[in-house]
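One structure below.
Only one protein chain is missing; all other protein chains are in place.
Read from first to last, the chains carry the letters A, B and C; within each, the first residue is number 1.
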Amino acid sequence: MDFQLVLDQINTELRPLLGEGGKVASYIPALARVSPLQFGIALRTCDGEVAQAGDSAVPFSIQSMSKVFSLTLAIKALGEALWDRIGREPSGSPFNSLVQLETERGIPRNPFINAGAIAVADRLVSLGDGKAELLALLSRLCGEPVSIDTEVAQSEADTGYRNTALANFMKGFGTLDNDIATVLDVYFNQCAIAMTCEQVACAAGYLCRDGKHPLAGTPVLSSAQARRVNALMLTCGTYDAAGEFAFRIGLPCKSGVGGGIVAVVPDHLTLCVWSPALDETGNSFLGRQALELFVTKTGLSVF
Amino acid sequence: MDFQLVLDQINTELRPLLGEGGKVASYIPALARVSPLQFGIALRTCDGEVAQAGDSAVPFSIQSMSKVFSLTLAIKALGEALWDRIGREPSGSPFNSLVQLETERGIPRNPFINAGAIAVADRLVSLGDGKAELLALLSRLCGEPVSIDTEVAQSEADTGYRNTALANFMKGFGTLDNDIATVLDVYFNQCAIAMTCEQVACAAGYLCRDGKHPLAGTPVLSSAQARRVNALMLTCGTYDAAGEFAFRIGLPCKSGVGGGIVAVVPDHLTLCVWSPALDETGNSFLGRQALELFVTKTGLSVF
Amino acid sequence: MDFQLVLDQINTELRPLLGEGGKVASYIPALARVSPLQFGIALRTCDGEVAQAGDSAVPFSIQSMSKVFSLTLAIKALGEALWDRIGREPSGSPFNSLVQLETERGIPRNPFINAGAIAVADRLVSLGDGKAELLALLSRLCGEPVSIDTEVAQSEADTGYRNTALANFMKGFGTLDNDIATVLDVYFNQCAIAMTCEQVACAAGYLCRDGKHPLAGTPVLSSAQARRVNALMLTCGTYDAAGEFAFRIGLPCKSGVGGGIVAVVPDHLTLCVWSPALDETGNSFLGRQALELFVTKTGLSVF
Partner (left out) sequence: MDFQLVLDQINTELRPLLGEGGKVASYIPALARVSPLQFGIALRTCDGEVAQAGDSAVPFSIQSMSKVFSLTLAIKALGEALWDRIGREPSGSPFNSLVQLETERGIPRNPFINAGAIAVADRLVSLGDGKAELLALLSRLCGEPVSIDTEVAQSEADTGYRNTALANFMKGFGTLDNDIATVLDVYFNQCAIAMTCEQVACAAGYLCRDGKHPLAGTPVLSSAQARRVNALMLTCGTYDAAGEFAFRIGLPCKSGVGGGIVAVVPDHLTLCVWSPALDETGNSFLGRQALELFVTKTGLSVF
């Protein structure tokens, strides 16, 4: 299949819609001032073929997409023991809800809602320097240095009342072992990592290659672990729209409020799309359409 | 792949565990007296190859597995309009919960929770004789007559207070158009349909064949519609264990409290496993293990 | 105190506000067509002094105010045993909510939310002919025949999906012993009883007289039981506005969607006010203001 042609077509079809729908995340200034008139898409196949179109080389804030990689670090280090403190079910509630956390006595539903990602960050703190290890993992995975946008990280910390509430709430239930400020520092910083579509498409490559490093071929996760991350992405990766994504797109995806979405076609390729304006579910307005187009044009869907 | 060998191995490995875990559904006498010491498994590939092992020819109450077929009838007749009254998101709540229904003003989260299936039944009543059409569809799909266990249907009606509550609640919100008793008659009867593993594996065949009839090859659903049913099964098909099923098994599945589970390997095969004892999530205790073994032995998983 | 003067003043002050706020209940035609331009008030002291003003002799649908009297019958017959199936706490949720009922496994929070009143009706059915006994009690209490508006009762039954849902839900949990249709027949009929302000003020008289019949002086309830009904009215009698009523009015009250409110000044008097237009909490818009004025003018409040 000529993936470069497919991405070019998608870029051509969607670019006229830039500014036609969705809104850039506005809860912190550094995100609010990103121009919504940007759209990028990139993919990398299991065989190392790459394709890209539009603003695929522009760095953006990966935000919740980082949860895939922090989860990967935690699974790698802890295996099944990770699941003692974090569930694996779709939440049916908003990503930053405290309600379910109260009903379920501090155990977050899955690692992709904020509470779950904070619990993962706590595990990384117990294991060492979570922030540095996450950056190191991402840099290895894309073969070039990746960095944190410190202005974004600071803004996240300054306005992160809801996340601080989630962390304190879990600490009260015994879900977190470490100092709340240290845990949240990892979490706020991981959300502030900046990457390009091309970097993300490459970095996520182990998820379509049975867990093997996209460049080196060495194991990042076991095959079963990689498939389970995909399963979590499909059932829990796109906030309250997980069912809708499965229904219309049918691929494991993880989105972020920076406007990026990473998608996996198991055994075939990984794909990253980015456009900053978000729809009312918090997913990239054009990113979602790009993925629908991609699936329609290529027939690649897990179902 | 020698599927007959795989099913024989699974049967051999699991049969010693009969009676070792789980409990038969006890809310109606007709289900409570089914012997837990039964295990059957059957599959049918896209190419018409069949394999079966254990009690694969014993009829059992398909219960909530019927929701896949009533949904199929409704999608076929109504297309996208069906979704005006039913959502497509995982519920995060028990299958018979009223809580979410209240918050979301009478719109059920998805067609596989009870409220959603009752809303689908209402659509079938508007379209004609839902009960007869469902039986006709199933009989056509397995190439032999399928019937309702009237004792089970009567018991469901006699004890169906929660489902009657759900129906009245939705009626109060305007989600149902038809007389409640008529709608529930369809619902209680569809749950009481009796089929064997072999029949179910055959009947569900359109879900792995781009919507085409497993025997005749004529379209039951469009390819996109069939894939979307699969997506719904994966995200919402196994009660509160949907995430866990995706994580461990990675196939679209729909289970029933009769102990059956139907699973789809898109583009490959459909599979039905049955063992009456249920685990605490309401899914067949051995059925779940059988599916895990099947995926491990064959490597067939969508992820 | 010259109560006649007080009521006349209140009538004079509030009558100009008729039609200025609130809306008549519209869920059934028989209530929807009641003119909102009516206001009546009546009281009766422990000593038998009476006072009234405005439309105090016009019969209206007592609706949820009936819950005070059905509760009285049930307490009289069952004593403390009544509380095995019904709680005594404020609900913090809307009067017809199913959410709390699900969390608390079918035990309604208190006898004044709909679920609680239906559970009380079930107790009355177990004890005999609830409908007839309630009418008999009310007729005895006001010294003249009281009757049911059968059109209202039929409309309640025709549109009572939410209440039917509540009844089925509780039946599923074992909270109700009797046939749902019979229980709901009592409930729908009690809501459809028509009385005047003067009748209600007299009938409730036992609540300010240590449980003694307002005319005959014979015991209706024990002193402790009467005081406990007052306590329930104060904490749970006015839907979601119970705190606000306690804060601003400070008297045990029970309101109905017909626009009536009955209030008790323990050891002094009982008072009934009626005006059909309801505020957004479902309480009579002018009735509430009338009670505030009454408390301000007389200084009579339990606090």
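The rule we apply is simple: a residue touches a chain if its C-beta (ideal position, glycine included) is under 8 Å from a C-beta of that chain, and two chains touch if they have at least 3 such contacts.
Just so it is clear, the model here is predicted, and its values are computed rather than measured.
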Exercise. Could you run through the displayed chains and say which ones the absent chain touches?
Key: A, C
Quiz item: Which of these touches the unseen chain: A:11, A:52 or A:97?
Solution: A:97
Self-check item: Residue, one of C:67, C:85, C:109 or C:123, that touches the chain absent here
Solution: C:109
Quiz item: Looking at the whole complex, which of A:44, A:109, A:171 or A:288 touches the chain that is not displayed?
Solution: A:171
Exercise. Have a look at C:246, C:262 or C:293 and name the one touching the chain we're not showing.
Key: C:246
Quiz item: If the hidden chain were put back, which of C:15, C:76, C:228 or C:297 would touch it?
Solution: C:228
Practice problem: Quickly run down the residues of subunit C that touch the omitted chain. | Solution: 87-93, 100, 109-110, 227-228, 230-232, 234-236, 240-244, 246-248, 250, 252, 266, 301-303
Practice problem: Extract the touching residues of subunit A with respect to the undisplayed chain. | Solution: 97-99, 101-103, 161-162, 164-169, 171-172, 180
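We take it that only the chains that are shown with their structure count from here on.
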Practice problem: Name the graph shape formed by the protein chains and their touching pairs; answer line, ring, star, complete or other. | Solution: line
Exercise. Report same or different for the subunit A and subunit B interface, where same means the shared residue numbers exceed half of all residue numbers found there.
Key: same
Quiz item: Which chain is the middle one, judged by CA centres?
Solution: B
Practice problem: Determine the centre-to-centre distance between subunit A and subunit C, using the mean Cα coordinates as centres, and give it in whole Å. | Solution: 55
Quiz prompt | Centroid distance [mean C-alpha coordinates] between subunit C and subunit B, Å | solution = 47
Self-check item: Shared interface positions of subunit B, touching two or more other chains
Solution: none
